[in-house]
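A single structure is presented below for examination.
Removed from the display is one protein chain of the complex; every other protein chain stays in position.
Let's turn to chain A:
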């Protein structure tokens, strides 16, 4: 059996929607990020929210949650602020409450306002839960993306891959480097890996240790590691720290590193004597 309040709202749907719409403009979209959106998109969103709330009045819990879920997905995707929608629901409550108090005697009103609160709580819970769930999913995707960005591996030639490192290396990133390095070598059947540290601001013992360990692991899977892009001041501090990179092939630039890597894989870059003519001969 449907509650009296819900039936009341269904019966007076048009009346409430109209009143609610007015309050929407007062409250929703008048603040924060939402205001940046063009008017027609705001109107569209407003109508969608109205139908999410009112069309679902006649639905069972299952179908209603499906609608709410879709709406929450859209909120996340288009970058809406969920709190604004929840605040607008509070406005709706006030409108309905006022009506109920005019229509029913005091005792009945207390009952009905309880029903209304329950219904509203459910709406808010579902909306925020779905919103949060979606948010978590987006965050998980971004974490993966960041992970890939933090230690990218780029195949540049057959059997040769480059890992350019940019920015500070912390413990988490160091283990990421190792993981991506070994995975990448297997995936690309690489024989030489160039680790480019041009973009690393500082090489201390921890970073050096991780690079040394990574290169040992690389050797274990049958490839070689070249360290390139060591800036002069970094070279000096490495020497001061007393770190021995004697087992390392190091090159000052990525270009020299690639040349060395080609040599190590028995290849050479040849400049054609005759200028290549014509390009595509169609």
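Rule of thumb we're sticking to: contacts are C-beta pairs under 8 Å (C-beta built on N, C-alpha and C of every residue); 3 or more make two chains touch, one makes a residue touch a chain; residues count from 1.
In the analysis below, contacts and distances are computed from a predicted model.
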### Query
Considering the UniProt annotation of the chain absent from this complex, which name among "Spermidine/putrescine transport system permease protein PotC", "Molybdopterin-dependent oxidoreductase", "Serine/threonine-protein kinase RsbT" or "Probable Ni/Fe-hydrogenase B-type cytochrome subunit" applies?
"Serine/threonine-protein kinase RsbT"
### Hidden partner chain, touching residue among A:7, A:63, A:143 or A:168
A:168
### Message
Considering the complete complex, identify which of A:113, A:129 or A:237 is in touch with the unshown chain.
### Response
A:237
#### Entry: For chain A, residues in touch with the removed chain
168, 170-171, 201-206, 208-209, 212, 232-234, 236-237, 240-243
